[in-house]
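Report on the following structure.
Left out: one protein chain. Kept in place: all the others.
Which chain is which? They are A and B, in the order written, and residues in each are numbered from 1.
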Amino acid sequence: MSHILAKVREQSPLIHNITNQVVTNFTANGLYALGASPVMANAPEEVEEMASIANALVLNIGTLTKEQVHAMILAGKIANKRNIPVVLDPVGVGATTFRTEKAKEILQQVQITVIRGNASEIATLAGIDAEVKGVDTAGSYNMEELIRVAYQNLGVPIIITGQVDYITDGDYVTTVSNGHELLTKVTGAGCLLSSVVAAFLAVEEDVVQASSHALSYYGVVAQNASQHATMPGDFQIELLNQLYAITSEEVDAQSIIATTKLERGSI
Amino acid sequence: MSHILAKVREQSPLIHNITNQVVTNFTANGLYALGASPVMANAPEEVEEMASIANALVLNIGTLTKEQVHAMILAGKIANKRNIPVVLDPVGVGATTFRTEKAKEILQQVQITVIRGNASEIATLAGIDAEVKGVDTAGSYNMEELIRVAYQNLGVPIIITGQVDYITDGDYVTTVSNGHELLTKVTGAGCLLSSVVAAFLAVEEDVVQASSHALSYYGVVAQNASQHATMPGDFQIELLNQLYAITSEEVDAQSIIATTKLERGSI
Partner (left out) sequence: MSHILAKVREQSPLIHNITNQVVTNFTANGLYALGASPVMANAPEEVEEMASIANALVLNIGTLTKEQVHAMILAGKIANKRNIPVVLDPVGVGATTFRTEKAKEILQQVQITVIRGNASEIATLAGIDAEVKGVDTAGSYNMEELIRVAYQNLGVPIIITGQVDYITDGDYVTTVSNGHELLTKVTGAGCLLSSVVAAFLAVEEDVVQASSHALSYYGVVAQNASQHATMPGDFQIELLNQLYAITSEEVDAQSIIATTKLERGSI
């Protein structure tokens, strides 16, 4: 499976990130460590031209402004014209009306290849929070139901990351059971993952294939990192090391991916 | 004393940071390591709503713009209405007229729970630079006099950090004698401390109690970090490790806190 990882390292795709100011440095370093080429550009005067030379585009609303969302839409439309993948990371959707509205505006204006978020962000974005919320624990969800209904409502491939990651393109639901709890202690771990997904999509058209391999790569990287580092400072650095050092064979040997074909009409 | 630290870790308060672009990542990672929940949001369209769900607000003018200060005031007013703590970090006040004026504007418009700065920033803000400057060394101050006069002029609880940290709420002057010199080699060490103070204030109303415990926690963390790391790169990472790993017992055992009640009329 890890031929996709090998392809990323060979081709070093240029990933144009319009992202939040908290994670720019970590995202760039993570993409370099993976073997991809990061570029950050936000100015409306140049995002279209930058998206014109990129191999994938990441739109992350973590510290969005009106101007930045405008730039995202400009870049997204060019990406669509050029048929390069666009990943949307709807950071914090639901926390404020502004975020929710702007994320929806991006979804209306730009054809998104895949949305990556946590359960609460995806639920909010799909407008299905109430229906899918678990009853036992606040914030717990029936993940399989959530991703199916979210796909139905949004009509776009979706990745929900958590203890187990879920991916769907409407035909299949794939789960990836790698990763490590310390990821929740590193700011931008999710944001970097969205950019890693974009890098895999830049070299592999099949969204579920590219996404599940990106997620298992990232999850195995985190697992390996946790063997060298048990505290968040060290773990953050070790993630960068392992993104760089891990071999396709190591990823293959440790990946836990399962796929279920959806029954006709189940979505 | 370290029950406040335990409370932060239990409750994981949401700290809304409107801060400078140099320290966003380090601040977020530091708050995660402590056990708090960071959020960064600057857009005027959403800061009020974000402040409405936060447990504390941090206003840091390190790379201020006109627009960002506008957002700070919007968020600050909501924080005041909701009675959640607001920490002001007047980074670089005195370096430019713009910084000084904007810091004063924030102080006029928003009720600040505590200001945290170094001696020169606090002196500038309080307009008392000349009166309190030491005579032996440029930049040296009689700290006790400085904080008393600054409180008199500003009417707001103040933290002055340095080799020894000073805190006053007008009734007491508390000193914390923890910390390590390598903190001056890590950009954002002071900014993160302001956010840590906000996290402690989110779970403990008494400003001097919360602040002195935040400062001694942070200082003991730095001391422990310096035992593992003697160079600035390593130290920066080890700070994050120790923010996470240190126990209440370790903090208690090493804290050096002293409090003097101010005599009537001394301020």
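Convention: contacts are C-beta pairs under 8 Å (C-beta built on N, C-alpha and C of every residue); 3 or more make two chains touch, one makes a residue touch a chain.
Because the structure is predicted, anything quoted here is derived from the model rather than measured.
Peer 1: Considering the whole complex, which of A:Ala6, A:Ile53 or A:Ala258 touches the chain not shown?
Peer 2: Answer from the full complex: A:Ile53 touches the omitted chain.
Peer 1: Which of B:Pro13, B:Gly30, B:Pro85 or B:Gly188 sits in contact with the chain that's absent?
Peer 2: Hidden-chain contact among the options goes to B:Gly188.
Peer 1: Among B:Leu5, B:Ile128 or B:Ile237, exactly one should touch the missing chain; which is it?
Peer 2: Checking the options B:Leu5, B:Ile128 or B:Ile237, the one contacting the hidden chain is B:Ile237.
Peer 1: Using the touch rule from the top, list residues of subunit A that touch the missing partner.
Peer 2: Spelled out for subunit A, the touching residues are 21, 24-25, 28-29, 32-33, 38-43, 45-46, 49-50, 53, 236-241, 244-245.
Peer 1: What residue numbers in subunit B mark contact with the hidden partner chain?
Peer 2: Counting only subunit B, the missing chain is touched by 20-23, 25-26, 62-66, 92, 95-99, 184-188, 231-234, 236-237.
Heads up, the rule we're going with is that only the chains that are shown with their structure count from here on.
Peer 1: Using mean CA coordinates as chain centres, what's the subunit A-subunit B distance in Å?
Peer 2: 34
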